[in-house]
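Just one protein chain is left out here, and the rest sit where they should.
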Amino acid sequence: MTSYDPRRVRIDTPIQERVINGHPIAYLDSASSSLPPRAVIEAMSRYYERHHANVHRGVFQTANEATEIYEGARAAAARYINAPGGADEIVFTKNTTEAFNLLANSWGVANLRAGDVVLISEMEHHANIVPWFHLRDRVGIEVRFIPVGDDFRLDLSDLEQLMRGVKLVSLTGMSNVLGTINPIAELTRVAHDHGALMAVDGAQWVAHGVTDVVATDIDFLAFSGHKMLGPTGIGVFWTRAALLDAMPPFLGGGGMIADVRLDGYVPADGPARFEAGTPPIAEAAGLAAALRYLENLGPEAIVAHERSLTVDALARLHGEFAERVRIIGPLDAVDRGGVISLDVEGVHPHDVAQVLDQYGVCVRPGHHCAKPLMRRFGLAATARASFGPYSLTRDTDALIDALGHALTLFS
Amino acid sequence: MTSYDPRRVRIDTPIQERVINGHPIAYLDSASSSLPPRAVIEAMSRYYERHHANVHRGVFQTANEATEIYEGARAAAARYINAPGGADEIVFTKNTTEAFNLLANSWGVANLRAGDVVLISEMEHHANIVPWFHLRDRVGIEVRFIPVGDDFRLDLSDLEQLMRGVKLVSLTGMSNVLGTINPIAELTRVAHDHGALMAVDGAQWVAHGVTDVVATDIDFLAFSGHKMLGPTGIGVFWTRAALLDAMPPFLGGGGMIADVRLDGYVPADGPARFEAGTPPIAEAAGLAAALRYLENLGPEAIVAHERSLTVDALARLHGEFAERVRIIGPLDAVDRGGVISLDVEGVHPHDVAQVLDQYGVCVRPGHHCAKPLMRRFGLAATARASFGPYSLTRDTDALIDALGHALTLFS
Amino acid sequence: MANLDDLYRDIILDHYRSPRNRGELPTPPARRVEGFNPLCGDELVLYVDVRDGVLVDIKMTGHGCSISQASSSLMSAAVKGRPLDEVRETIESFKTMMGLREASLSEGEASDDAGDLRSMKEINALAGVVKFPVRIKCATLAWNTLEQALGAPS
Partner (left out) sequence: MANLDDLYRDIILDHYRSPRNRGELPTPPARRVEGFNPLCGDELVLYVDVRDGVLVDIKMTGHGCSISQASSSLMSAAVKGRPLDEVRETIESFKTMMGLREASLSEGEASDDAGDLRSMKEINALAGVVKFPVRIKCATLAWNTLEQALGAPS
């Protein structure tokens, strides 16, 4: 049993004590980055105050402690996503983006040839687009897009057609613009039936879901600490041991080698092969604390809470502003997370966010690193509100109130 | 004027209050990673407690604050190394290692062709070796090594010969094994005379020196926050604006683009082009605090202090243990930093470090990510002691005392 | 504390709602230049028709926030029909106002008598933008694009 109370989580996150322009902060930008609770911040401070040393090659006590903390975080990440091979399948990167570059440059360069297809979608974040464009330029792969329908969901009507020649399907688990949650398990089955592998962008999916790489049967997963109450500077790349063992190195340097001679080198085995240089040690301490914190709350409970906030917000936004505020994303809260992109009639998203800031409401204007998706819906940008485990109905109240002011000012 | 007092710095670093196996800690592993002072730890905590948000695309107040903190760190790093083009020349990476991978994969892939030579040295850290091996495999460059003489310094007697076909000279400013400080300004002149560019591994050089990229006239520089009282998870890549502007992207994803379409993308200008994904924001706050702290101490004063510790330690190690402890590095403290590698007769470095740990003395055994250098001197490993701005003569006392115990145990 | 009223002055909202000089010009004789703010996705296409050292006509298309739209509209009104050296002075004084240039005495003097006083005064409505540093890029997009369209002074 968990003891999840979002008000308690709010109290745990010091930044939410802030008053912005005379209003209590209503932080609705968790899809960009989440707010770390004190336990996470303190785990990092404690690390630096008591245990800091470089990892792996030390013998002295603090070096051992730092190594245990770092490797412990690997085990915690493995547990959090139910990695079948445990810690040996967890590679720490600096963020989700680096994880995708690792996937494309290591697995991709080793396994894809000119003409092979990587199937992504129109709702991908640039992190799951640009590395494939780079690989196209380098190797000659084709990057193909699953279209997004007017219902803001993947249009799978031509899927069989789209699957021709596909070696890898790489999809976001949850759109950071639409909130749409994609049917990953089903699509993985399709991918595997066609002899393709399945990669999932878990930046939102892991942060706002219950992740089980075994149950979904996916092959690759990427996510970021800072999206799930953890620190900046750390991300995770997961793949099953059999795949990882066959992947060539990507970044080169210390820690990823078994031997270096003047004429070449032998790479190390295991996750170390992909962790060149001094890793994000304090960040791993912070990530482990975040995962512990989330586990204590219970990911299912968080999902349920964020869903109820979303259902309420969608209904009220629709009820309050009718046609003046269009929601760019599914209106039903089925297979949908707490990300609500708004297109406000006659008010540019930048101005929406500016006016909202005056009332302490933090929303993000922009293309949200999903330009192809923006183009698909004829938009340059949206104003996006998104929930986290500490979000409360009063944040939605503040959002609706401030949106009213924005509409008045620009009417 | 500065007010540098190493005892004060020691008090500022909480980890040095620790007692290890009944002895006050004698931290002699700063070459691996330095110990951050409270000001650095608190800068990061404060960032998370008050200002955290994702950077760049925000309009609301904390997003602006986070952006100012992040961009402020860029300006601080530029100032610290006297970058002629200021903040626009500073790219944040996760560490020195990533910076070298960026150099090889961006500038290298764009500018080097089969047969072109990258000249490095036998004393390089793997971070400045392996990325060039990768480039050799990809492009067909030649990786050539400046030999290291028996005096533990670069053997430049055949330099003219070695320079044939060289497009880039890439050298460590200061060896993390030998302590040797290389004549970077002179070698840069030679490189430029031959139409080659000059890259410097500043992981130790910047951390333990006074860095001026204009005075030395170098072209590329890489260094890490955690080596200079800063946090893990952040490094710096510097190059002059004219070179940076011509470098193609390396890692792809959000933040490094100007536009993305279904058929390709346009990269962003400036440092952003090389910072894909959410950057190390809290780490930048920590790095800026570390640079501020170092500036207050005065880099010259730190260099002088570390030199006097080194002179003293070299003399006493030699005097106390004569032939039983061989110093793998120059014995004179000219052009030499505070890194002292030891080869102890009949005691494996691993065992040296283990015994020293029993007395609270932290030294690092191993190849120090410099296997070619180890082979050059017929060693598998050394036990390395290294100083930082907080080191005191009593650390040397503890080292010598504990070394005596190790020799006794294994005699 | 920066107040919203500093940013969204009436003149700005007016120019946002009814932008001046929207549209295209035939190229040639006009020159077409694109401006782009990757951070917020603002896009601007500028058409400038320069004859005998005079910016005889200017038109624009694109989209963006109120500040970028109003700024481009205000700019077009201020520079249309003006000799290029005055246009350049106007650009300089605008950038000085945005804190992107050090104000210099000669520039200050120059801008005083540079052309249409009413348009210049309207441009001053954008002065409040400096209190919102992230919006400065919105305000300057049009001006940078115009500078680019004019090329280096001959």
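Letters A, B and C mark the chains in the order given here, with residues in each chain numbered from 1 onward.
Simple rule for what comes next: a contact is a pair of C-beta atoms (placed from the backbone, for glycine too) under 8 Å apart; a residue touches a chain by one contact, two chains touch by 3 or more.
Here the structure is a predicted model, which means the values were calculated and not measured.
Q: Shown chains touched by the missing chain?
A: Among the chains that are shown, those touched by the missing chain are A, B.
Q: Among A:184, A:257 or A:314, which residue is in touch with the absent chain?
A: A:257
Q: Touch as defined at the start, partner being the missing chain; which of A:67, A:101, A:180 or A:278 qualifies?
A: That would be A:67, which touches the missing chain.
Q: Can you say which of B:36, B:329, B:365 or B:389 touches the chain missing from this structure?
A: B:365
Q: Spell out, residue by residue, where the missing chain touches chain B.
A: Touching the chain left out of view, chain B contributes residues 21-22, 347-351, 354-355, 358, 365-367, 371, 374, 380-381, 409-410.
Q: Footprint of the hidden chain on chain A, which residues?
A: That gives, for chain A, the contact residues 56-59, 64, 67-68, 257-259, 268.
Keep in mind that, in the parts below, only the chains that are shown with their structure count from here on.
Q: In whole angstrom, how far does the Cα centroid of chain A sit from the Cα centroid of chain B?
A: Between these chains, centre-to-centre, one finds 31 Å.
Q: Quick check: how many Å separate the C-alpha centres of chain B and chain C?
A: Between these chains, centre-to-centre, one finds 46 Å.
Q: For chain A, what residues touch not just one other chain but two or more?
A: Answer for chain A, listing residues that touch two or more other chains: 21, 350, 354, 365-366, 371.
Q: I need the residues of chain C touching at least two other chains; which ones are they?
A: 39-40, 135 - these are the residues of chain C that touch more than one other chain.
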